[in-house]
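Removed from the display is one protein chain of the complex; every other protein chain stays in position.
Letters A and B mark the chains in the order given here, with residues in each chain numbered from 1 onward.
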Amino acid sequence: MDFLNAIVAIANYVLIPGIAYGSQLALGALGVTLIYGILRFSNFAHGDTMAFGTMVTILFTWWFQSLGISIAPLPTALLALPFGIVFTALLLLGTDRAVYRFYREKRAAPVILVIVSMGVMFIMNGLVRFIIGPDEQRFADGARFLIRARDFKQWTGLSEGLAIRTSQAITVVTAVAVVALLFWFLMRTRTGKSMRAYSDNEDLALLSGINPERVVMYTWLIVAALATIAGVLYGLDKSFKPFTYFQLLLPIFASAVVGGLGNPIGAIAGGFVVAFSEVTITYAWKKVLVYLLPESLEPSGLAQLLSTDYKFAVSFALLIIVLLFKPTGLFKGKTV
Amino acid sequence: MSEPFLIGEKMTGGYGKGPDILHECTIAVEKGEIAVIVGPNGAGKSTAMKAVFGMLDIRGGSVRLDGEDITRLTPQARVAKGMAFVPQTSNIFTSLTVEENLEMGAFLRHDDISETMEQVYGLFPILREKRHQAAGELSGGQRQQVAVGRALMTQPTLLMLDEPTAGVSPIVMDELFDRIIEVARTGISILMVEQNARQALAIADKGYVLVQGRNAYTGTGRELLDDPEVRKSFLGG
Partner (left out) sequence: MTAMKVNWKNVALFALVAVLIVATGFVQSWNTALLILNMGLISAIMSLGVNLQWGYAGLFNVGIMGLVAVGGLATVLTAMPPVKEAWAAGGMRMMLALATGAATIGGGILLYKRMRPGRRRTLALMLWLVGGFFLYRALFDPAAEAIEAVNPASTGYLGGAALPVLLAWPLGGLMAAGVAWLIGKTALGLRSDYLAIATLGIAEIIVAVMKNEDWLDRGVKNVVGIPRPLPYEVDLQRDPGFVETASSLGLDPVTASTLFVKLGYGLMFTAVLVIVLVLAELALRSPWGRMMRAIRDNEVAAEAMGKDVVARHLQVFILGSAIVGMAGAMMTTLDGQLTPGTYQPLRYTFLIWVMVIVGGSGNNWGAILGGFLIWFLWVQVEPLGKMLMDLLTAPLPDGALKAHLLESVAHMRLFTMGLILLLVLRFSPRGLIPEK
């Protein structure tokens, strides 16, 4: 019985949050890795792109709520999501037109594009704070739980509860659907294949008649969708705050690099590696250990390896370890 | 004499704002024939081919394809006109499967490409076997076959090959040359730069020996192979 309780506690506090967070990171890292593969730079504005998409979605959510439109028990934000994607796509295409295209035509060095993306980051960050303010926003509505801890205890008779929040379930389902769709697009459609070809060998892609501007346009459209979805799922699961989204850059970059920059499968794997490292290392294992160990051996402290304030340190350490020992990532990434 | 199918006439030019590498260099191919450019290192062989394909600015001369002046067209526009180019290196999409490589070759086409793909597989049977394998995992000779196959997918009227046998074994080289002759028999003109001058001239209808960006000797493959001057200077006796 104690063993089952320990398993349930791990599932409740490590497995489920880790899967949900991993899915969010994977979607974010997919966006970073696609931009790296096609446009060949690390986009520092990605966190703020996610913030922008989420903000638009929140604004539409509020509007729908005021109109009384609801898809309960699902959160209204899912209905607003497509609008968020459309606005983000417009913003990204506009940014590309006004900013990035110039440097692409000049074939500027990647590091210059990174600095340019820093400028874009400032502008997007200012825009988001200007429109919705710097404060935390909660916009999840509908049913809060799919399975409640109390109900679970009643069903199973265990003393440890297992809860699955709606936002976690939605995150996983959406992430699976989005990833499946993305891979179908990349592997099966002509446009998707041309994107992979362009990422693989730009000059040969040009010789084959692939139009780079079209490839770039599709990339931004997909990135807009991925970033908005990742941002909205993260916001539903936790909450929305512009600064937090900016800070997500680090675990997202870590995911993309750990998996191998430019490699979509790597980005997904990296997302989960980073998420589970973060969750397991900052989780207070006391709860699990009291079930497993005899009373005399029970830990006096929380049995937490690192305080949650240091979760960045986990992403960072992973990043450094991978960069030092396997510079192209777990899956083979590319270098520009 | 009527105009050749493709002619780069009296081309002069170099890369960017750099010095001229080509000096009034003329290269021509007849329909369904094989023309080979040979010469010592640094003679401007690849440069001449790139000039024909529009990859560098030529400051003098012109390029005409089937009577049409294409001197000012971009390489991409020339692909649309029926020219296909196989670069010497990085000539395949390594992370794509063999079949996807061929599909990408046909990117500009909107008709049914399965027939062309069958022709390519007919020409290079090994590629059919490895169609679902990533092209980067193939051997050097097989990669060159993928590269040529990709170029053929546009159904070109002219195929340009930049040192197709660089880095492959002599056996593979002979086989590649055989395939190239087969391609020419289907009516596709071939313009090729080759290090292995002797073997290349043996299959060539026309040969161009370039020295320092100028036409040094021009003739049929046979003539050049028999020319004592050419033999002495370029074919090692």
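Keep this in mind: contacts are C-beta pairs under 8 Å (C-beta built on N, C-alpha and C of every residue); 3 or more make two chains touch, one makes a residue touch a chain.
Keep in mind the model is a prediction, meaning the values are calculated, not measured.
Though it is not drawn, the left-out chain touches A in the full complex. Remark: the omitted chain is touched by one listed residue; of A:I7, A:L93, A:L127 or A:L293 this is A:L127. Interface residues of chain A with the unshown chain, by the touch rule above, are 41-42, 44, 99, 102, 110-112, 114-116, 118-127, 129-131, 133-134, 243, 246-247, 249-250, 253-254, 257, 301, 305, 307, 309-310, 312-313, 315-316, 319-320, 323-324, 327, 335.
Going forward, only the chains that are shown with their structure count from here on.
With centres set at the average Cα position, the gap from chain A to chain B is 46 Å.
On the chain A side of its complex with chain B, the touching residues are 190, 193-194, 196-197, 199-201, 203-210. Residues of chain B touching chain A in their complex: 75-76, 79-80, 85, 87, 90-96, 100, 103-105, 107-108, 150, 154.
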